[in-house]
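Pasting in a structure now, in structure tokens, and then I'll have a few things to ask.
Complex shown without one protein chain; remaining protein chains in place.
Right, chain A next:
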Amino acid sequence: MQARYSFFSLARNALGYHENWPEAWRSPEPKASYDVVVVGGGGHGLATAYYLAKEHGITNVAVIERGWLGGGNTGRNTTIVRSNYLWDESAALYEHALKLWEGLSQDLNYNVMFSQRGVMNLAHNQHDLRELQRRIHSNRLNGVDSEFLDARGVKEFCPIIDLRQGGRYPVLGASLQRRGGTARHDAVAWGYARGADARGVDIIQNCPVTGFRISNGRIQGVETGRGYIEAKKVAVVTAGHSSVMAGLAGFRLPVHSLPLQALVSEPVKPVIDCVVMSNAVHAYVSQSDKGELVIGAGVDKYVGYGQRGSLPVTEETLAAICELFPIFRRMRMLRQWGGIVDTCPDASPIISKTPVQGLYFNCGWGTGGFKATPGSGWVFAHTVANDNPHPLAAPFALDRFTSGYLIDEHGAAAVAH
């Protein structure tokens, strides 16, 4: 039985020297068979399992993770959450996610530290300004909060930004989504895991899925490091490894896997209280509750699986940060890492049924899927439960690559994170 988390339970447990806290989730042996097996214990997979149980009453579910929960991109990203996407289809999906974020800690009874500190996208030239305006107009009509700040407004919102004329690319303005912000990435995985577990979902770590059993075009189950597991339906949510998984199921995905890197500085007292993103000089930054500057960089320009990222990208990113914030040149990089992002040709995700009956894929979130986590889980659970895409997921089906109904967020999404 799970304990409810609250200030009172914390105080009560303090008296018992915290010896009596129950496990946040169990670690059961896999059963022989499940109604749904979710492959991949990242945020999206865990959210899928949670909403399958909570919204669709499907509780005979296992989440199968080859390593540790949240060890993929969920635990590596720079945690920016926003919904100010250009296209209607994207805006609807990410805005649905943002609404879920707004009540997520309470829903999960786990503080995911969602902090709506505001996300600013900077414009550095006339072209940026035009694109920004376009996005703001369409955001508004889509019910996504979005406002324009001129250079003065930018400075007011983020006083440490440098607007001196000596800079290479002056800041001309920005779009601001005040409801955007950051969240604690690990807590998202753990909170969903705990919530799913409480509803009966089995969470199985250290268990790679190594193959699919398919007969007559229908999924039968998965081969895993811990033996065969039968499943009526299999939902694959494996981010950077999705093309590998599709290969195992006998089809191909239009997905490129690229290393995307990020880094943090040493912790300092609060110095920046919002998220700043810039496309033209390519960098984005926020400050974690611990005090570290969390800085996102670009992708390596070649396909790879090394979760590290190359030096030139680090250099370019920090040069850009030093340009926007010359006060940060004496800050120091504490830790740098990378994650493998699965990118689609149109920079939009795939949430879809597949050529195999009962096998579903949710991937292609590329450099920006953390913000979608609750929404992605929500619509994917619906899709799996009903064997029919959720209306918000329908435009993101695989067949768009054959129909040509692409949702190209490249040009318009400013930084694609």
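Everything that follows uses one rule, which is that a contact is a pair of C-beta atoms (placed from the backbone, for glycine too) under 8 Å apart; a residue touches a chain by one contact, two chains touch by 3 or more; residues count from 1.
To be clear about the criterion, contacts and distances are computed from a predicted model.
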Name per UniProt, for the chain absent here [options: "Heme chaperone HemW", "Sarcosine oxidase subunit alpha", "(2Fe-2S)-binding protein" or "Linoleoyl-CoA desaturase"]: "Sarcosine oxidase subunit alpha"
Absent-chain contact - pick from A:L248, A:V271 or A:A394: A:V271
Touching the absent chain when the full complex is considered, from A:T48, A:N279 or A:S310: A:S310
Sites on chain A contacted by the missing partner chain, in the whole complex: 5-7, 9-11, 14, 17-19, 21-27, 67-69, 71, 75, 88, 91-92, 102-103, 105-106, 109-111, 113-117, 124-127, 130-138, 140-143, 160, 162, 166-169, 184, 186-187, 190-191, 205, 265-271, 281, 287, 289-291, 306, 308, 310-311, 314-315, 318-323, 326-337, 345-346, 400, 402-406, 408, 410-412
